[in-house]
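If you scroll down you'll find the structure; I have some questions about it.
Removed: one protein chain of the complex. Kept in place: all other protein chains.
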Amino acid sequence: MNRPYDFSRNEDISIIISGAAGQGIKTAESLITAIIKRHGLYCFSCREYMSRVRGGLNSTQVRVSADPVAAWRDGIDILIPLTPDLSRLDHRISDTTLIIGDPSLFTEGRTGIAFSFDEAAGGDGRLYNTAASGLILALLHIDFSLLSESLNERFANKSEKIRERNLTAARAGYEQGGALLRDGTVTIALEPSPAPRSRMIVSGTEAVGLGALAGGCSFISSYPMSPGTGVFEFLSRQADAFPLVSEQAEDEIAALNMALGAWYAGARGMVSTSGGGFALMGEALSLAGVTETPAVIHIAQRPGPATGMATRTEQGDLNLALHAGHGDVARVIFAPGNPDQAFRLTARAFSLADEYQIPVIILTDQYLVDARHTIPPWEDPLAGYASHIVETGDGYQRYRYTESGISPRGIPGFGRGLVRVDSHEHDENGRISEDWRTREKMVQKRMKRLEQLAASAIMPSSHGNPEAATVVVSWGSTLGTALEALGKSGAEQIHYLHFSQVYPLNPALRPLLQRADRLVVAENNHTGQFADLLAVTFGRRADERLLQVNGFPFSVEYLTSRFTRYRRPV
Amino acid sequence: MNRPYDFSRNEDISIIISGAAGQGIKTAESLITAIIKRHGLYCFSCREYMSRVRGGLNSTQVRVSADPVAAWRDGIDILIPLTPDLSRLDHRISDTTLIIGDPSLFTEGRTGIAFSFDEAAGGDGRLYNTAASGLILALLHIDFSLLSESLNERFANKSEKIRERNLTAARAGYEQGGALLRDGTVTIALEPSPAPRSRMIVSGTEAVGLGALAGGCSFISSYPMSPGTGVFEFLSRQADAFPLVSEQAEDEIAALNMALGAWYAGARGMVSTSGGGFALMGEALSLAGVTETPAVIHIAQRPGPATGMATRTEQGDLNLALHAGHGDVARVIFAPGNPDQAFRLTARAFSLADEYQIPVIILTDQYLVDARHTIPPWEDPLAGYASHIVETGDGYQRYRYTESGISPRGIPGFGRGLVRVDSHEHDENGRISEDWRTREKMVQKRMKRLEQLAASAIMPSSHGNPEAATVVVSWGSTLGTALEALGKSGAEQIHYLHFSQVYPLNPALRPLLQRADRLVVAENNHTGQFADLLAVTFGRRADERLLQVNGFPFSVEYLTSRFTRYRRPV
Amino acid sequence: MSAYEPVDGIDISWCPGCGNFPIRKSIISMLVSLGSDAQPRVVFITGIGQAAKMPHFLHVNFFNGLHGRALAVAAAVKMANPSLVVIAEGGDGDMYGEGGNHYIHTIRRNIDITHIVHNNMIYGLTKGQASPTSQSGMITRVQPHGVISRPFNPLAVALSLGATFVARTFSGDMPLTESVLKEAVNHRGYALVDVLHPCVSFNKINTSSWFKEHTYSLTGHDTSDRNGAWRLAMEEERLALGIYYREEGVPVFSDHLACYQSDRTPLFERRPDEEKLKALIRSFV
Partner (left out) sequence: MSAYEPVDGIDISWCPGCGNFPIRKSIISMLVSLGSDAQPRVVFITGIGQAAKMPHFLHVNFFNGLHGRALAVAAAVKMANPSLVVIAEGGDGDMYGEGGNHYIHTIRRNIDITHIVHNNMIYGLTKGQASPTSQSGMITRVQPHGVISRPFNPLAVALSLGATFVARTFSGDMPLTESVLKEAVNHRGYALVDVLHPCVSFNKINTSSWFKEHTYSLTGHDTSDRNGAWRLAMEEERLALGIYYREEGVPVFSDHLACYQSDRTPLFERRPDEEKLKALIRSFV
């Protein structure tokens, strides 16, 4: 008998499936997470993968728990390597890690349970992932019927033979897993409950896409770029069910110019890209600024510069999002912390863009878009929907001076007026102007709305102890990890603030930051770009910056160890 | 007799010639400034003009003085309108302004001396400018022979008839000017001296171009964009005398990618553009960063966003220059204060780019590139020239780790080694790498040089009283105006710092800023971008921001009136 | 004065004698032919350059955007509201230089817009650098040793990419320009009209009389012969004026769009379908 692996006291089980691109790890991930949820457990999953289509070494993490779980862990409880190669995972394997796979891996103090995927898959390399799924679900005490149902659904359009072979592989894995439980080699005790069953499993990509639909998105033009492509693909698939035009642009420049054209004509346009693609959109962003044309821009960040690491994560494009474009351009930047926020903020991006006639940027990253969370479904998704387009009359002036700086927005073909939109400095009629007084007034007009936008900016969510001397700040995709680390490190000594709107910042924040004895900013980039933004906005420089640029998100372990230090007085 | 206009106590005379595009104002400017200097007076000239080829209303200011003069004045002593239209100048005309031209303009309390350009030009509209030149030079007591010589030189290749007609118009203007002096209507008393005669008259454009040659520039690829085109045109004209390839790129993206290609192959490449063109170069800048390829980028700023005001001035692209490109890219940004600095800093840009393998940005603006200054010629222009290219051997590694982070730079075809340059994260050999440890080391390697660059960054020039409670800071083209205002407002109460290197900033600056009781930052943009940079770098926020975004540079009058307020204690 | 001319005194900022003036007249005549009822639906999308200022001198809806990008904007406007009459206009630098990538890919879309390119073989607004259509050897301020590249051939490229309406005219021949523009605006599909015109300020080679000497009007040419049209387009000695190629009945871009299959309503009049959205969200449970 193998060494006993007792996970009965784990709050969650971190399972990693690894293998080459093309071995179907992603399929296994989506299969088992759906089943785990149906069974009544929460899960969180996220992939890390190389920029290639076949070969190499990728992995997916599935964390399973009786309570909601929403963060990346370095640690591995159960490792399922479909190929006998642990080179890219070695630093994450500890002596409590159970490896199930090729026994050649049990060296350098590593132990595990021998398992032949090849055997379970009947020698068919395409079925390793199905066998692994069976194995995992058995270990989690999940009924085989849930798996067989799912497989039958998934392969409904495939041949009987394919269905059968999948079921056989699944059963082979499942049986071996069951045996490990029965003979006491492995002990897992996660109690299912009904709550997860009524939840969704949604990735960041899907949440942004659904949020776009809730925001009334009717146009998407993009140029494929990882990890932003998913949203583009998601929305393209909806182009028959919803009034939605999807067009693959010839380049990113065209993509944003198209989106502006779409808004000009009354549609609600968006682009989805990554930092490198967005670096090509600065001039068009500037065009949105001077013409007061709305736009929604999704940037899924990855490590730069240039091509960098196409499939990895980073939060390195905040500065670019803040300053892209020449001249002064009012904008709003959201940075959702999880799929739920991604949905709500993307929908809100469309309303704000429409109301304030500005570009709104949604800043996610590879970690957020690829991670899948178990969350409650959104009720009343169109609740925030409203349109601010006006019917024009004779003598309509696109850039009429108003108190707020925002002029009623007409579109061509709706009303008797003419809609003149111009990229030069212009007068109220949209005619080119070189009058310096007009220039001054128009700059004021365009920038004035930032005050209102700041005053109504979403405040950071507040966690831990609001009186604590140490204030920890993070933004965007770091939310789940920071919250879990906060719980684990003892929340009494820390006031944690998570920013889902990173620009403009609400002036009401000032006292929150000012009162900190120690201000810590944690972010996934090299220089601490958000810490800089806080400094320039509020004059409060961070005392400590927790930074990471290795292509991975922060792990719960890392932030926990850091946060633990803040138990000591400042 | 006309009212007497006595300018004998003026330290300088501000002469404005105005007229439509196409009337040859620019020609008159270059003609008379050269002659004034030859005569032995200093001058400063600068144009303001509309974005059109014919028509509209443009003007050029020529300030003439017995002492060096280097700044834009709002005030007009003598106004020479070639067309009877003052609409765009009305706010600059005061009751001491002498208008010489069409008497229909002498309304609303304005006075002047009637003069018919048409008569002087013998009815030829193309000669108004020559007649005006004669008039102005006469008023300045300059010998007609200097003018006739110049005209003969300029029209050496033209027909006898053209030469004659120009001389006749010049003489007609000259005689009327002389008459005004003789009958005491106008009194001007500027004493010539030999010093100006050995000086150059150079515009910012020419200085950047000459500096590029001194920096060894051997390649320029650009796409025309005002006001950056001048440098491109200047260098293109040198492509036979110097080893220099000039190529008009199909767009700005190609332009910077070409410049990088040129450096890769061992040439020294540059681009010249404006903010809108640079907004398209962010991705290529990022490429320079990750590949550690040098580049020199000249941005002549104009008001944005988007097309904005194509021929006007602003300092609104600092933030973009600081943050363009995705991911972390080390860079240097120079902002020359006048043509002399423009020459030196452009030459230095090439050395620094070559030595540190980074992009170096030269940030000028329409005001600086178009202004012409009377300055001493540069001796020993190649003094700072050095090349850091190495001959490669077998096993050459383009990205070898070194103490400083800078690896010896080889080029293909020079040595036996292979030069592998890569836009992905890569290893020392330039091969794609997805190893996270390599990633961390390479980010460090690329960014480490910023420390050295900061430590050796050019300190601001220091003027006024270094002990004063009020510290005034400005950067770039504002230098001359700020200095003159400083002199006029009394320099005792102000410590004025001018930054010609705006990034990175030298850490030695901290005490200079910290000690200020009142920190004032003056810049030609809407938000105070440099003030923000000081805040984020040194944690010292400006107490006051002097900002202007109307398309004009600061005037001496405006800064003087502001500076005067700082006489009061803080 | 027609409905398409500005009522307020507009200061037209082109140089006296510029070919843009007759082009403007020809365009007004084309617009008038659409009827004044069409006016609220007529939209000009332009870039930056002298040519691209055109809509400021007309009484029309316009989006005067960035140098080089008009076609991308125009394509999207038409996608978002196929009932608009969309005219993309700009100079040779704007459309074939900075905008070259949009040019080739917009043609591939066969989007139903009219594309008017003012081809003066020079960059006018930036004061006389070579444009993609400048002739080899031309001396300019940036090309003091003469233009090296071969001129861009917009017509041959359009024909190579399957454009269904390809024409060239000359500003000096207003009757031809007007008639070609009218045909173009009525063509269902992408229609290119390359309009040769003199730039009196900067192009001292391709002057009005040069154009007269180096152009001729097409007669008896079979406009359904793509290969014949291409051969015409490749002629270098003299440039043919008229419609090189036309093909009617080819489906246009919006014919293929799923959202217009059963409903031609422009997007701005539609709302997201709440039931479908709820169902989609529920599918993730």
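When the chains are written out, they are named A, B and C in that same order, and each has its own residue count from 1.
One rule holds in what follows: a contact is a pair of C-beta atoms (placed from the backbone, for glycine too) under 8 Å apart; a residue touches a chain by one contact, two chains touch by 3 or more.
Here the structure is a predicted model, which is why all the values come from computation and not from measurement.
Student: Could you tell me which of the visible chains the hidden chain touches?
Tutor: A, B, C
Student: Tell me which of C:S33, C:Q135 or C:S160 is the one touching the absent chain.
Tutor: Counting the whole complex, the residue in contact with the absent chain is C:S160.
Student: Given that one chain is not shown, which residue among B:L86, B:L167 or B:A259 touches it?
Tutor: B:A259
Student: Specify the residue from the set B:E233, B:D251 or B:E484 that touches the hidden chain.
Tutor: Of the candidates B:E233, B:D251 or B:E484, B:D251 is in touch with the missing chain.
Student: Who touches the missing chain here, A:D143, A:D251 or A:D427?
Tutor: Per the contact definition at the top, the residue touching the missing chain is A:D251.
Student: Would you indicate which residue among B:I389, B:M447, B:A469 or B:A491 is in contact with the undisplayed chain?
Tutor: Missing-chain contact among the listed residues: B:I389.
Student: Suppose we count only contacts with the excluded chain; which residues of chain C make the list?
Tutor: Touch with the absent chain occurs at residues 97-98, 100-101, 104-105, 108-110, 132, 145-146, 148-153, 156-157, 159-162, 226-227, 230-231, 233-234, 253, 256-258.
Student: Need a quick check: the contact residues on chain B for the chain that isn't drawn.
Tutor: 198-202, 206, 210, 213-214, 216-219, 221, 238-245, 247, 249-251, 253-255, 257-262, 264-269, 283-284, 287, 291, 377-378, 381-382, 385, 389, 411-424, 430-432
Student: For review purposes, identify every residue of chain A that touches the missing chain, sorted by number.
Tutor: Contacting residues on chain A, toward the hidden partner: 22, 50-56, 223-226, 229, 232-233, 236-237, 239-240, 246, 248, 250-251, 276, 306-307, 310.
As a convention for this text, only the chains that are shown with their structure count from here on.
Student: On a CA-centroid basis, which chain has its centre farthest from chain C's?
Tutor: For chain C, the chain whose C-alpha mean is farthest off is A.
Student: Using mean CA coordinates as chain centres, what's the gap between chain A and chain C in Å?
Tutor: Inter-chain centre distance comes to 41 Å.
Student: Please output the residue numbers of chain B that touch at least 2 other chains, ranges allowed.
Tutor: Residues 50-51, 56, 276, 306-307, 310 of chain B each touch two or more of the other chains.
Student: At which residue positions does chain C touch at least two other chains?
Tutor: Each of 13, 48, 65-66 in chain C touches at least two other chains.
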